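Here's a slice of the assembly, chains where they normally sit.
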Amino acid sequence: MNFSSDNAYGAWPEIVTALGAAAQGAAASYGYDLLTAKVRTRLCELFERDVAVFPVISGTAANVLALATLTPPHGAIFCHCESHVAVDECGAAEFFTHGAKLVGLEGEDAKLVPATLQRALAHFQKGFVHHSQPAALTITQSTELGTVYQPGEIAALSALAHAHGMKVHMDGARFANALAGLGCTPAEASWRAGVDVLSFGATKNGALGAEAVIFFHHEDVKDFEYRRKKAGHLLSKMRFVSAQLDAYLTGRRWLEHAARANELARRLANGLGKVPGAELAHPVQANAVFVRLPDRVLVRLRDKGAAFYDWGPSVGGRTLVRLVVSFATPEKDVEQFLNVANS
Amino acid sequence: MNFSSDNAYGAWPEIVTALGAAAQGAAASYGYDLLTAKVRTRLCELFERDVAVFPVISGTAANVLALATLTPPHGAIFCHCESHVAVDECGAAEFFTHGAKLVGLEGEDAKLVPATLQRALAHFQKGFVHHSQPAALTITQSTELGTVYQPGEIAALSALAHAHGMKVHMDGARFANALAGLGCTPAEASWRAGVDVLSFGATKNGALGAEAVIFFHHEDVKDFEYRRKKAGHLLSKMRFVSAQLDAYLTGRRWLEHAARANELARRLANGLGKVPGAELAHPVQANAVFVRLPDRVLVRLRDKGAAFYDWGPSVGGRTLVRLVVSFATPEKDVEQFLNVANS
């Protein structure tokens, strides 16, 4: 019963098989191989647009290489104050941008709204050399609290950001889970809503370590390739990242895995709703459940081997916990978890 | 007939199999898994010492994370002027160290000798705030020109470096090929000869993308783990890097693969020696051959599909080329190459 994170689970067998196939023979290094080209073709089709694609092996790398390309050292990056890039990357964005300022904004359910961004922007005087200059907005989809932006919500944020000369980045470490819940096309959830660059994640949904930085406008790529190289993120045997992405994007499996995880998360939420004293903290729109549960229930669950993170201290006998369902979480684990919780 | 680089070839089947096994079930993230612990145990045994081990996915990452840990921003790093870190990492060391100075030194066959280092050190006044302060020496084993340092040569360089308060790093992207040629133990070729930190490479010798930064003294580790995280090089599913290293280090396969590649390189060198007008540029001590060949021979080879890099412009009808043999280069390719060259 491991609900600690979606990165606790391994990888799809189809992806491992693809690695085995890619392991044969010789190929061009550093991304000049055919698999890397194929991944780009797949993503162009998927996003209905000519996109620039750069595979990397971690979400942090994808996020901060993208943000550093969009943001000069004197720039400011606006993000949610609970976002991964602000809280869980140990200052990687500040490092890769050479000192840009990360501005963390409040927002319900880990989502930003235009009014908050507007208020924040008022503190940054354009062309005033003492102030970091607004350069990028980054939003997470699905969010760190398991919620999902609607395309219209993204569009409203993007419009405001663009009106202030900023670029829009989306941290899509769980883009699959968001999309599975939205029921719209990848294009609608990204560039059609104003997103300029997407960190398209595959790791959390079943790759070993594979993310694609997708630029929707070629002119935004600028010196990205040098940045990736200079950061040690250009792999000599790039084909092995691309092979993962190629297998990941074959058919609709990536969306089905995400949809299944989302469905199990909803089941978990519904089931926990019946536990006396339980309270959902955020809407369950993707594959994570944030729920306050009585501490004695939590003890019981952990005694039975359940793994998950507390999301704050115990208050009044209850603790907020995070439960994440992955592509590979066994259905029976969900059932057992609910049984123990309700017992 | 691909002799362009040892990273042109794929991966061992045993390593792919190990990935398949690791893909099952749940495990702790970010290097707290059992496979990562096992790799450390293996490397402690292999190096006959309690070492600190940090898996990463690229040689550049291994090198510059190690060097940045050893070198403050006001430090100087001494290296060969043809070393990978000086020439082929696009300033990664300068970036990760926040502006340390890379001092490239001359040396025959891409090897440094103490006298050259001594002369260079004379230009850096200790404690003089205007001068970058000597902090690290980095050497490559086997070198970028296919030669190998003897343990005694390493020890002499290390002794000089240590006498000046510097740490010694070894770029062991091809450590296996060096060791296969030396016939000594890993310990003798590293810490017993004064090496403080080793970038232990597996990628070029048959992993998909796996290197281990090995600190031989725990006190040198300092903030390495934060640096790795901050650079996007701490993988959530670390087990997949460790699984590669674990399979790589099982038995003596890694040394056998390297020995075979070395042997084929020697055969290539010997065979090419019979080509009229051919001249070996450097001793062949590992898996690379640097040879001047008549341009008409090179045209003939490329016409037959041989891939390799020129290592300089054509001079007097001959061009210096690099031929690299990998763990998977077919023996018949070597024979065919020699046949075409001698035809």
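Should a chain be cited, it is by its letter among A and B, assigned in written order, with residues numbered from 1 in that chain.
Following the convention adopted for this analysis, contacts are C-beta pairs under 8 Å (C-beta built on N, C-alpha and C of every residue); 3 or more make two chains touch, one makes a residue touch a chain.
From a predicted model like this one, the values you see are computed outputs, not experimental measurements.
Of the identical chains making up the complex, 2 are displayed, while the complete assembly in this file numbers 4 copies.
Going forward, only the chains that are shown with their structure count from here on.
If you lay the C-alpha trace of subunit A over that of subunit B, the rotation comes to 180 degrees, to the nearest 5. One inter-chain figure worth recording: subunit A and subunit B are separated by 34 Å, centre to centre, where each centre is the mean of the chain's CA atoms.
Listing the residues of subunit A that touch subunit B in their complex gives 2, 4-5, 7-13, 15-16, 19-20, 22-29, 56-62, 64-65, 89-92, 95, 203-204, 208-209, 226, 229-237, 239-241, 307, 328.
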